[in-house]
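Every protein chain of the complex appears in place save one, which is left out.
What follows is subunit A.
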Amino acid sequence: MLRLISLLLPALIPSWRFFKTVAPSPRVEYRLLHRGEAGDWQEDRPRPAHLSFFTMLRRMLWNPAWNEQLFMVSCAERLVEADSPHSSAHSEDEINRRIARLLPMADDTELQFRLVFWYRDGAQLVKEVEFESTPVPVNSLRVRSHDY
């Protein structure tokens, strides 16, 4: 109950501090491990090179994939902030499931993701790995999704 109140209060008494600072920004990268052999890291849902104005207008009404991606950004930030073990486990699980949702079922294959944070140091852009997950069988994530 206390947890629920702590989640509700910021909605009822918001701080409205949007973009107070531009903090290091996360990207989710993942790789597949087949029978222990690791593949290359790849960015989850890389953004397109360009978007037409028409597509931007369409996304005013229909933007589920991007909004899911923004939720994964929130999960990445919560995971690194590590407010509580429950919150961290929830965020890790959410990211795992949402990556796995778009992968085909694959036997003997595990999924591992990492959180890469981009920030500016002086005039230079820096990329730093802040978190690596424990590999999880892809099929278990797909099956578990029905047990939620």
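Things to note:
Criterion: a contact is a pair of C-beta atoms (placed from the backbone, for glycine too) under 8 Å apart; a residue touches a chain by one contact, two chains touch by 3 or more; residues count from 1.
Here, contacts and distances are computed from a predicted model.
Missing from the rendering is one chain, named in UniProt as "HTTM-like domain-containing protein" (options: "Acetolactate synthase", "LrgB family protein", "HTTM-like domain-containing protein" or "Tol-Pal system protein TolB"). As for the chain not pictured, it touches subunit A at residues 4, 7-8, 10-12, 14-22, 25-27, 47-51, 53, 56-57, 59-71, 73-74, 78, 86-87, 90-91, 94, 97-98, 101, 118-120, 125, 145-146, 148.
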